[in-house]
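A single protein chain has been omitted; all remaining protein chains appear in their positions.
Going in written order, the chains are labelled A, B and C, and every chain counts its residues from 1.
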Amino acid sequence: MFDNVWLIPLFPLIGFLINGLFGKKIKNEAIIGGIGTLMIFLSFLVSCGILMQMIGLPPEQRVFEKVVFPWIHSGHFKADMAFLVDPLSVVMIMVVTGVGSLIHLYSIGYMHGEEGFYRFFAYLNLFCMSMLLLVLGSNMLVMFIGWEGVGLCSYLLIGYYFHKKSAGDAAKKAFVMNRIGDFGFLIGLFTLYWWLGSNHNIWTVNFMEIKAASHLLPYGGVVTVATLCFFLGATGKSAQIPLFTWLPDAMEGPTPVSALIHAATMVTAGVYMIGRMSFVFIKSPDTMMVIAVVGAATALFAATIGTAQNDIKRVLAYSTVSQLGYMFLAMGVGAFSAGIFHLMTHAFFKACLFLGSGSVIHSMHHALHKVHSHDDAQDMRNMGGLRKAMPITFITFLVSTIAISGIPGFSGFFSKDEILWQSFSNPYHGNLNIVLWGFGAAAACLTAFYMFRLVFMTFFGECRINPGAKSYLHESPLVITIPLMVLGTLAAFGGYLGMPKLMGLLPNYFEHWLDPVFELSTEYGSTYAQHGDHLSHGLEWGLMGLSVLIAIIGIGIAFTMYVQNTKLPGKFVATFPALHRAVYNKWYVDELYDYLFVNPCKAFGQFLWKGFDVLIVDGVVNGVANTVMGFSGIFRYLQSGYIYNYAFSMALGVVVMLGYFIFK
Amino acid sequence: MENLNSYLIVSAVLFSIGTIGVLTRKNAIVIFMCIELMLNAVNLTFVAFSRYLGNLDGQVFVFFIMTVAAAEAAVGLALFIAFFNNKDSIDVTDANLMKW
Amino acid sequence: METLFFLIISFVAIISAILVVTCKNPINSALSLIMTFFCLATYYVMLDAPFMAAVQVMVYAGAIMVLMVFTIMLLNIRVDASKKHSHKIVFSSIIGFFTFVNLAYVLFKSRVAVPTGPYSADMIKQVGHTELIGKEMFTNFLLPFEITSILLLVAIVGAVILAKKKI
Partner (left out) sequence: MSNVLSLTTFLPILGVLLLLFIPKDSKGVLRNVTLGVTIVTFLVSLIILTGFQSNAEFQFTENVPWIAAGPFIMRYNIGIDGISLWLVILTTFIMPIAVLSTYTAVDEKVKEYMICLLLLETGMLGAFISLDLFLFYIFWEVMLIPMYFMIGIWGGKNKLYAAVKFFIYTMVGSLLMLVALIFLYFKGMEAGITDFGLLNFFSLKLDMATQIWLFLAFAFAFAIKVPMFPLHTWLPDAHTEAPTAGSVILAAVLLKMGTYGYVRFAIPLFPDAAQKFAPLIATLAVIGIIYAALVAMVQEDVKKLVAYSSVAHLGFVMLGIFAFNTEGITGGMLQMINHGISTGALFLIVGFIYERRHTRLITDFGGLSKQMPVFATIFMIVTFSSVGLPGTNGFVGEFLILLGAFESQLRWWTIVATSGVILSAVYMLWVFQRVMFGELDNPKNQKLSDLNVREVAIMVPLVVLIFFIGLYPKPFIDKMEPAINKLVAQVHVSSVNAQAIPDAEMPAGHPGMEQMPAGHPGMEQLPAGHPAVEVPSSPHAEPVVNPHEAK
């Protein structure tokens, strides 16, 4: 089965080619959507096969590399089109193909009747292929194909409604921000490659070879530089501070895209990359600290913005940024498997949330369309009380919200709590730990608050929709609700795979599964870890209880403000107008970037063109030409154009020269 | 025969007169005639030397020069006609398009 | 006697050459030029080159000058109307004078080689000038001769094309 790993990205590629090249001719939505979904589902089956085979193997044999064909070989440099199968990549392909299949299925219903239906499925398949390349790549370069490929698909899918200017802008912004990250990725790659090559004559970009040579890497120094560069790449892809502003804008894309790309898979690529190269990252304590701080800060920062948004998808987008912050926090505190675990659970509940919001928007849009209302179908202020009209959507949505809020028993609780605990107890960051934990806990509170605010505003209370449209609201078709139900189930129970040891009910399957991948990293980490006092189980229980309490407080506030006393939010806004404006406008980060980078760049370009190119360079060139013309303007009087003048000078010349030679 | 030098002197005089003519006159045809005069002066030198040295090569050359002169006359005069057709004049001062 | 004849011919030749340059009417210039050509033909006879003399008269005085006079008539050119530039004449005369000085100086100062060629005056009289020239031309100078004919052909074509009304 391992040998057939190349089939996994191949199926979506076939789907992409069929839909991309012939989709326009096929026209039949069932066939197009069927092909797209089938292809990714086939990949899912192959992935399951690989998972089964791997479970059967002893942990130390769970690494397999498959070279498909040689790619770039030049000088020392060697990169093959090769795939790496190990526990980490298997987790990822399971998530990508599994969630991917569900979202494909969902899209058949959601995108029904859209112009460019085939285009959507082609892009979606292309995305899956890129994402699978990213997670399966056995060297940094194949990963980079996927890395940029998902960026490309994200560009294409955000810009799916290309006639909207905002969509085009958002698409470009996403790609460029990703490119800034790619810049970091490339520099990191170069640094690592060059250092290992020139100092130890190991010229490689292959993960396994780097892992084998990782004991040669120093702690800090060049590794810090390289890993910080890689981390820049990760911030671009995973929307962390400072490159997070593209993700909320990316909500211009269709909702399934937001679910697949901007929640479940692509944005987690940065986390995956750090996990994949954990043995390098852990060698730089400074980088680990930066990652942890950035992660914690993003988690809190994005959560604050999320509290004031009214667009249902934007709330979820900021929530995604915030949750990604958690994952980075986990990575930064050395809790790699916890980070990956949160990645997986987040994929379940966030995909479910997005799809649920899609279902709501779909229904709203439909209803508003019937009465020719131009109200925004995504604005929560126009919703309310939808739970009666859309029970399945409501229940799955609620389950996922509980999961993300960290209520015990649901998947989010296990993963988030593990991260919080690790950030408190990890041996790497000393006194910083308490701050990290504090940020994480505060973000958890805000998360619970804004997620329940979302639920309350959407599904509870009185219906604020255009009265005429109310009767048209109805539950979405099965093709939409089945994925919701599956994901909802996963969101509820997926967490039991990684139950903390503390609870002792189940072994932590997930952590054991990933142990072979992160063993080496833990070993490296232990060389500089500060082992303080052993923290007691009591403390762990206590913190767990505290975080649950915090979440419940958040829910309570949301309940008070949006169900019990709906005038409170208005009062709050009136009391702190500046604060609300700042939060509502995302702390003006976009404007700041425009002011700091975008506009100066444009102005500078304009200056270089008009000022330097035209004025100086061309000025010099034309100036030389004009000088020559000026001189020739003087000399041209010699060229009178009259034959006799020429004859005269010729004769004079002959006479003088002859005379010289004769009389000399 | 006369002294070689006297022929050469005559030839030199004719050549110089021809030069002056080319330089002073404005009528293209007259200029052309002066050039013929210069050519003839050279011809005379050729024949005189040929005779003096007892070698006929010079005279063969004169023959060629005459052919060239004939060709020149044909083409040159055709040019003048074309020029006259355009400018209604044969004055070389009117042919000044080559200016700058 | 021969010297006197030479002087007379020289006088006529030079005077008519001066007339070529000075006459205002191109026709007069042309007629003077014909006079000069005749004088040159006379010289050629005196130099034992009767064939050259004949060619001179036929080609120059006959063909070329007829062509010129014809052109002048055809174009209906009358007196050279444009005003003269006196300074130009002065400068040109100076140049002409120095041309002459250069040439004359060369003539008088340089040493002339001893006659070496096989063709003496007697031999020319005996065999005939035309025959000797002919032999020379069709043996040693055959290729240039043929090329000359091509030159003439080209000149004819060129003249025809140039003189057409529209080029």
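Descriptive notes on the structure:
Criterion: contacts are C-beta pairs under 8 Å (C-beta built on N, C-alpha and C of every residue); 3 or more make two chains touch, one makes a residue touch a chain.
Keep in mind that this is a model prediction, so the values were computed, not measured.
Counting contacts over the entire complex, the absent chain touches A. Among the residues A:539, A:592 or A:608, only A:608 touches the chain that is left out of the figure. With the whole complex as reference, residues 24, 69-77, 81, 141, 144-145, 147-149, 152, 155, 159, 162-165, 167-169, 171-172, 175-176, 179-180, 182-183, 186-187, 190-191, 193-194, 197-201, 601-602, 604-606, 608-609, 612-613, 617-618, 621, 625 of chain A touch the missing chain.
Throughout what follows, only the chains that are shown with their structure count from here on.
Chain geometry summary: the mean Cα position of chain A and that of chain B are 91 Å apart.
Residue positions of chain C touching 2 or more other chains: 88, 91-92, 95, 99.
Counting partner chains per residue, chain B has residues 19, 23-24, 26, 93 touching two or more of them.
Interface residues of chain B, counted against chain A in their complex, comprise 19, 22-24, 26, 31, 92-93, 95-100.
Across the interface of their complex, chain A is touched by residues 88, 91-92, 95, 98-99, 101-102, 105-106 of chain C.
Listing the residues of chain A that touch chain C in their complex gives 644, 648, 651-652, 654-655, 658-659, 662-663.
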